[in-house]
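Some notes on the structure that comes next.
Only a single protein chain was left out; the remaining protein chains are all shown in position.
Think of it as A and B in the order they're written, each chain with its own count starting at 1.
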Amino acid sequence: MILSASGLVKTFPGVRALDGASLSLAAGSVHALLGENGAGKSTLVKILTGVYRPDGGTIELDGKPVHFTGPLDALRAGIGVVHQERNLVTEFSVAENIVLHHLPRRFGVVRRSRVRDEARRCLDLLDLDLDPDAPVSTLSVAQAQLVEIAKALSVDNRVLLLDEPTASLTGDEADRLYAIVRKLTGSGHAVVLVSHKLEEVFAVADTVTVLRDGRSVAEGQPLSAYTRDEVVDLMVGRAHAAVSLAARTPLSSDAAALSLTDVATSYGHADVSFDVAPGEIYGLYGLVGAGRTELAKALLGLGSVTAGTVSVHGTPVRISGVGEALRRHRIGYVTENRKEEGLFLEQPITRNIGVTVWHRLTRLGLIRDRAEASLVDDYRQRLGIRLATPKQLAGQLSGGNQQKVSLAKWLAADCGILIVDEPTVGIDVRTKAAFHELIAGLAGQGMAILLISSDLPEIVTLADRIGVMAGFRLRGELPNDGDYERMSQSIIRLIHTPLIPAAPH
Amino acid sequence: MTALLETPPEAPAARARSLPLWANPRLGLLVLLVVLVVLFTALRPSFLDVDFTLVPMQADISVYVVVGLAQLAVLSLGHMNMAVGRMAAMSAFAMGLAYQELGTPLVVDVLIGLAVGAGLGALAGLVISRTGVNSFVVTLALDFALVGLVSLLYAKATDGVSFGAQPGGMAALRTDTFADYCAGNVCGPPVPLIVPIAVVAALLVGLLFRWSRTGREILMTGASVKAAELSGIPVGRRVVQAHALSGLLSGLAGFLLAVNNGAFSAGIGDAFLLPSFLAPVLGGTLLVGGAVSVLGTFLGATITQVIYKGLNLLQFQVDQLKLYIGLVLIVALSLDRVRHVLAERRGARA
Partner (left out) sequence: MTAVAFSPRVFRTSEFTLGVVAFAGFVGLTIATSGNMLSAGTLAAFFRFLAVPMVIGLAQMVVLAIGQMNLSVGVLTGFCAMASAWLMIEAGLPAWLAVLAALALGALVGLVNGLLVVFTRINAFIVTLATMTIIEGLRYGVHGPDTFQDYSPGLVRLGRASILGLPVVFVVAVVVAIGVGLFFARTVAGRHLLASGGSPFAARLSGVSNDRSILLAHALSGLLAGVAAVLTVALSGSVNASIGDDLLLPSFAAPIIGGVALAGGVVSVTGTCLAAFLVRLVDVARAQFGIGQQWVDLIVGAVVLGVVLIGAVRGKLASRPSRPATSAGSSRRTS
């Protein structure tokens, strides 16, 4: 084993991100690290590369215990990494970014020719034809990603960690990347691959570790021992399958609460048509970057609808902002980006919930604190928000409770139409089930819900009908019969079918 | 800035709200204020002399509380207003001009001047919200432009320095205290007439940010623009309103200083910029936005003026006093930081 970690624990305020995770890695192999969103994969990667320090557990390199004091420390020990977030200095050139951690120098002066040569060498490893002098700000997302990989290769690493390396790559680019991965393992490197794309994982990886709720539920097993379904079961746990929701009958009414006809937007959507009835959950499924969140934002007036009609309860509307959507049309939007867009982390919970309804709580122009407090108390009980005091800051809550607060403000505003974007990202499995019941319950009360999700089990569990989006277009719509196997296969076929002619293999 | 810290993005820093009482920075300021007053009184009993110290000091505090509030109005957004001084000057000019040209009574002149201040602030807010350019840059540029404009305007409309005639009532505001309107020393405290103006302004600003929808939405915008926009807050309008309020309060501070000086003059506001930051920052309002403390600003302005007056009585030179003000600021902030860290650790263990 080149690298082995065992019993890793890492706690953030309100969240236990890792709770005894283990991982071991043999030279010359590709090791897949799998798990659902929030299972702790990225935290584990950050601990192994010295970004975070673990609260407990050990890391051994070549059988000797190591303690990384920082990212550079891990790098020097031979562990290279490409993080999920982009980590390039956009103002700098490609070459300089690649060698930033060991700029060739003489008497403190950067040797530019050496920088370029070194960068050239790394780019050649990847068969990349990029100008080393081009500023990173001029690159496409995929190119920047490849530059990061080149950067990770610039040190003579024995271990390379790739966190979702193909998330923004095309099929060709991904193939080229995996060819390089194989070349590296051929020369004795060990590669850890974190990816959501199971097809890729099964094509490339030799062994697998599965994380669930911060623990390793399968560790260092040969991947060939599992079928894809078995891996999925390990990731989501049996708890998920056990959720059974009370049957709902969507209120049949001919006036859809929200309906889109041939909508095009400034983000680049075209020909999007669907409708959501009161009491119905319409699932909008698609992978990251398919244009689902952008569609929601266009509907709210944050982008613009350039063609087609959006109707609310049968009346064509033009919405210019969230305030108008909320107050005139009673449309709420629970964002996927809870920490930046959904919550005011440094404000108390009362204000986070009251923010949408202050105009209703005023008397003589002043907000009545007591009315606000009783409102918060009401939603605390209804949604089961666990908090120490209503004055607590939203940032101090756990992920699930944060999401409930983020939802509560729209319920308080008495929305008739709710757009829920990736409601359970980063939330543990148990809370997730409770959330699903909550959303189903809201639909049961007659709310029209547009559920945006890239979580297949979630969308199959909740949605009445499922629209599949890819490349800013709706690829098709399926009635949900609740059979997970069949539904997931149909959905995946819908996503990929139109793409196959475009990507020859 | 937070990205520089070791703290991972998942761990937001807790703020004063959930801390124990002893960690309340306002309490520390109050203690400091009492200590300073006792100290100066012990060294120079004349520190408590009504006519020579207390009355003029109250008048000065009134001015600088309002100056601090003018800055606080935009600190609530996480913005800055580098042109507080010049907005005050323009506002005072408008007041003087209104009286000179129209002969209107004092109240009307003041209202005209305040409208000019609010207008300038709104203009800055409009540019900031429309272009997304940093408030520091926009208000700095505005300050430059107004510096020139103010002296040009005074040169045009007056002898170049100040208006010759002042509206009736200014002199009374300047010299009289409530004690003058009472029989003997029985009632009426020796409080200058302008003090209530500052107090009312502070109360209204406090009310605005604490209990009004507009004020709270400004604070929420300061806490997170993205989240505010996605919660249906009209972000652009709130930015303009906060800057307009800043301009209005700058104008009011200009008026109060003109009252103290006895004339609307071109030099009004020249020395406003630093105290405008000093008072709120000393009072615990940070530059990040989302939280303000009116009471802290009041205490901050008071402490600054007490130090000035006290050291002055001890025959320190004016410029040298600044040394101590700066030291107090840095010590207060560092202690605040230490106390904060301690309180958080204690909270984490409990």
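Throughout what follows, contacts are C-beta pairs under 8 Å (C-beta built on N, C-alpha and C of every residue); 3 or more make two chains touch, one makes a residue touch a chain.
Just so we're clear, the structure is a prediction, and the values are computed from it rather than from any experiment.
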{"item": "Hidden partner chain, touching residue among A:N87, A:S320 or A:Q489", "value": "A:N87"}
{"item": "Full-complex contact with the absent chain, from B:L30, B:L149 or B:L204", "value": "B:L149"}
{"item": "Omitted-chain contact residue, chosen from B:L36, B:V281 or B:A301", "value": "B:V281"}
{"item": "Footprint left on subunit B by the chain that the document does not show", "value": "1, 3-5, 80, 127, 131-134, 136-138, 140-152, 155, 274, 277-278, 281, 286-288, 317, 319-327, 329-330, 333-334, 337"}
{"item": "Positions on subunit A where the hidden chain makes contact", "value": "51, 70-72, 75, 83, 85, 87-92, 96, 100-101, 103, 105, 108-110, 112, 139-140, 143, 266-268, 270, 303, 306"}
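Here is the rule we use: only the chains that are shown with their structure count from here on.
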{"item": "Chain centre separation in whole Å, for subunit B relative to subunit A (CA means)", "value": "44"}
{"item": "Subunit B to subunit A touching residues, read off their complex", "value": "8-15, 17-18, 207, 211-213, 216-217, 219-220, 223-224, 226-234, 290-291"}
{"item": "Subunit B-touching residues of subunit A, taken from the complex the two chains share", "value": "12-13, 15, 17, 46, 52, 300, 302, 321-323, 325-327, 333, 335, 337, 339-348, 351, 355-356, 358-359, 362, 365-367, 369, 389, 391-393, 395-396, 409, 413"}
